[in-house]
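With one protein chain withheld, the remaining protein chains of the complex are depicted in position.
Each chain carries a letter (A and B) given by its place in the written order, and its residues are counted from 1.
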Amino acid sequence: MTVRQPARVLGKAAGRLATMGPGFGFLTVFLLVPLALVLSYTVFRRGRFGGVVYEPTGENFTRLADPLYLDVVVGSVKLAAITTLLALLLGYPTAYLIARLPARWKVVALVAVVLPFWTNFLIRTYAWIVLLNSEGPVNSGLKALGLRPVELLYTDGAIVAGLLYAYLPLMILPLYSAVERLDPQLREASANLGARPARTFWSVTLPLSLPGVLTGCVFVFVPSLGNFVIPELLGGGRRIMVGNLIRDQFLKARDWPFGSVLALAVIAVLVLLLFAQAWAARRAGRGA
Amino acid sequence: MTLISINGVSRRFGEVTALDSVVLEIRQGEFFALLGPSGCGKTTLLRILAGFEQPDAGAVLLDGADLLATPAHRRPVNLMFQSYALFPHMSVEKNVAYGLERERLPRAEIRERVGAVLETVGLAAQARRRPHELSGGQRQRVALARAVVKRPRLLLLDEPLSALDKKVRSEMQLELKRLQHEVGITFVVVTHDQEEAMSLADRIAVMNGGRVEQVDAPADLYERPRTTFVAGFIGANNLFTGRLTGKGLDVDGLGVLPAPAGPVEGGTAMLAVRPERIRLGPVTADQGVLRGRVVDVSFYGGVSHVALSVAGRDRNVLAATQGRARVEAGAEVAVSWDADDGALVPVALSG
């Protein structure tokens, strides 16, 4: 039976081709080729009216060091990091508590987290324009309390609020599945060995849910970097983030090579974070 | 000297009564077993001792002090989990050191005690490994070391042998006994496996339906069951229910069977006769108590089991003989036993 039957091998190849052929064919043409194209643009000169001229150059990368752009990168990393941190601070206790709810309420709580996420992203951002407007409910509340109204809209704070609102569910879901999967006996074992609840959290619960924490951070941090709508609508265009810069290079400045370099930077951050996540998952071990 | 005294402890989960006014005394330095079928309440009792569960009523004292008022992490009680519950992200030595670090002991002392206990359980070479790199038996030793290194007043073991295969099981069994002897800690093992309980424990509490049925040394439990549940649960007993008379136990359809002098003459009682106490002989005019036909003979190496069908009884009578059985399937035999070889258990008529 060590001799391979030609008909069987043929049948296997046919099965592979029939199932995966169309999908991967489609992905190759409409995802891999476009990505390769963008990647290749990073080393060529910009065309005068958009597009590229195929003369190799390194200046697209050196432009990244220009203080003007470096400010944008540092500023957006800062805002994306604050958003991620807030999402973690709000999301971890929420996910932790959802995982402890009775089964019926668990479903309700999870659906309630996901529901806003399924509503139009622009509408969700628009809601914050209404809320934070100088005449809006928040300021009316402050006035009613006899306090001075503050400018809320078109600030960094408004951008963070918008980003947090957009991506908080993406933090809660992986955290929930990480916490849910934890063996409750590990927490009992920790208490049994003399650890107070806080110690158990830092030494057992948190390290073991770290893969979920990092997955959530990837899901919040990377799209926050790449978002250009929220800085525009809630930041009033005062704060330019990496996403705005990329959009502008492609649609306004027509500097595709530099836009591609910026996109590559975002992908690099993504890949880096994914590696960190994989490392944490390995470190958390393969179950008890 | 009493270490733990459990007084009238009850616990309900909704409609289910897990523990029903349990009263138990566990002595300092003994190896104690809580034995019973699943759902008998033994695990709930274990969780109450460890502090993961609070009883609805009753008191638990350790050295005369209220144990229930102490939170789980401050009790001098450690547990070896059935699933071991080793921290997967820590090495073996980190797992073992975890409990000592919580006591804020000096580093040098922690290192020394961890090293010593790993030596004792034979895992010094695996100190830096992660739990998933160990075999089932090794993981169990880590779990044991992690609990013992704390030098608790009471060590709880949840089904300690159930996950191990047969060979590792008997090794572990000896090791547990040796360790208990060495460290002098009071061990309480929770198990559904009577062999595990019998072979390990000095005393066993048999539990059923949230109540303690009987507390005794293994041999006494085996030879003198005091409730019908224990008579049926421990070992393979031949059980007969009937009315006590001056001559023995009067069983419908079988006649009067030899039984020890009963507690209540005229009352209903259950007679338990161990298979190894049953004698088989040739059928003669007036020999034997019962007549049976051999249905099946199974050979187990050291002993053979003979299943007999007896007219007037719907269940087979089981007899055990040393070595190879001298009867064959289909043979007619006389079945007998001495009156003193049976154990009598009163039957509560109220049901």
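As a working rule, contacts are C-beta pairs under 8 Å (C-beta built on N, C-alpha and C of every residue); 3 or more make two chains touch, one makes a residue touch a chain.
FYI, contacts and distances are computed from a predicted model.
The chain not displayed here is annotated in its UniProt record as "Putrescine/spermidine ABC transporter permease", chosen from "Bilin biosynthesis protein", "Cytochrome bc1 complex cytochrome c subunit", "Beta-ketoacyl-[acyl-carrier-protein] synthase III" or "Putrescine/spermidine ABC transporter permease". The chain not shown here makes contact, within the complete complex, with A.
Across the entire complex, the residue among A:53, A:74, A:97 or A:272 in touch with the chain not shown is A:97.
Touching the missing chain, out of A:229, A:253 or A:276, is residue A:229.
Of the listed positions A:130, A:206 or A:272, the one in contact with the omitted chain in the full complex is A:130. In the full complex, chain A touches the omitted chain through residues 11-12, 15-16, 18-20, 22-24, 26-27, 30-35, 37-38, 41, 50-51, 89-94, 96-98, 100, 111-116, 118-131, 133, 135-137, 140, 164-165, 168-169, 172, 197, 222-223, 225-229, 232-233, 243, 246-247, 250-251, 256, 259-260, 263, 266-267, 270, 274.
We adopt the following convention: only the chains that are shown with their structure count from here on.
Chain A and chain B, compared by their mean Cα positions, are separated by 55 Å.
By the touch criterion given at the top, residues 183, 185-186, 188-197, 199, 203-204, 207-208, 283-288 of chain A touch chain B in their complex.
Every residue of chain B that touches chain A in the complex is listed here, in rising order: 50-52, 71-74, 77-79, 81, 83-89, 98-99, 102-103, 130-132, 146-147, 150.
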